[in-house]
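Of the protein chains in this complex, all but one are displayed in their positions.
After this line comes chain A, so read on.
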Amino acid sequence: MGELKRTPLYDLHVELGAKMVPFAGYEMPVQYGLGVMKEHLHTRAAAGLFDVSHMGQVILGGASYEAIAGAFERMVPMDVLGLGEGRQRYGLFTNGAGGIEDDLMFANRGDHLFVVVNAACKEGDIARMRSVLEPGVTVTEITDRALIALQGPAAETALARLNADVAGMSFMDVATVALNGAECWVSRSGYTGEDGYEISVPAAEAEALSRALLAMDEVEAIGLGARDSLRLEAGLCLYGNDIDAGTSPIEAGLTWAIQKVRRAGGDRAGGFPGASRLFGDLAEGVARKRVGLAPQGRAPMRAGTQLFAEAEGGDAIGEVTSGGFGPTLNGPVAMGYVGSAQAAAGTEIFGEVRGKRMPVTVAKMPLVPANFKR
């Protein structure tokens, strides 16, 4: 792995007493003094500030938005051309077999596309974008900006103190906004199931902006530990756990992210990697599906837990891909893949924990209702 990289907020994390751990090649805060449980609950009750600067920020430039979007549609099964200016969308890079190479956010910022990709995948993503999109589209990795997320029901109140304009943004809007004297690229989005913002801020001004937010009563610094339990309760996929190069978006329950215009019969159907597999999955159904899982006991069912249809005997029907404790649910929570026959909400199946099969109910996701500002 070599030397671990640090984000522009590293010194602040250490000063705040964070426990730093290696994550995707970076030294990142897994928790602060509050601990995972209280950090999670604070985010759902007020507002949490997350450093997500390890994620990749990329600008795609070109002759026009249409030219850039048209090219980008060759990489993702999303409607990029139809995305309005100042709007953001969730996307997936697919591969030739219809698997998922990464999940991402992309935004129409007028004359360019702004793309945010996962830290662990960013080198591969950028290489792939260069190979597919250049020379017609320029691919520029943004390395001089931090990325922070302010999440929770009090995020609007807190951020609006720095610039009232952010209160007028709706879920998935993007805008350039001056915050604490810094030119920020703000989106009303996040990955916790809560209302909130993601803020790309020049690296030199990231610490001052973070301090300004942390000085507010509503805001606490939140580590990756709580980020994981928040997104798990919200039913959101962690790339590498819940989706990967072998998972089709249809199996993963991400069909909603593939707009009709790119599906069979749509005006711009196909033209992205793995289209035939995805169209086949959509037409014929899939053998396995990602589902929410609510263990009936108190024992967490962690990633790798084998799932069975019966309390005894039989082969595994699937596996937990993310699991742990959900502080908001005050109980264990998980997600994983099961055969389509067991995928209906309410189905009782069994997870094998320490050699014992424990009952677990297939549950509708998200397990904790989302709180977005639509």
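Here are some notes:
Simple rule for what comes next: a residue touches a chain if its C-beta (ideal position, glycine included) is under 8 Å from a C-beta of that chain, and two chains touch if they have at least 3 such contacts; residues count from 1.
Note that in this section contacts and distances are computed from a predicted model.
Chain not shown in the complex: UniProt lists it as "Glycine cleavage system H protein", one of "Glycine cleavage system H protein", "Thiol reductant ABC exporter subunit CydC", "ABC transporter" or "SpoVR-like protein".
Considering the full assembly, A:R298 is the residue among A:R74, A:R211, A:K260 or A:R298 that touches the omitted chain. Considering A:Q57, A:S229, A:S248 or A:T328, the position touching the chain not shown turns out to be A:S229 (whole complex).
Where chain A meets the missing chain, the touching residues are 31, 35-38, 225, 229, 298-300, 302, 324-325, 327, 332, 354.
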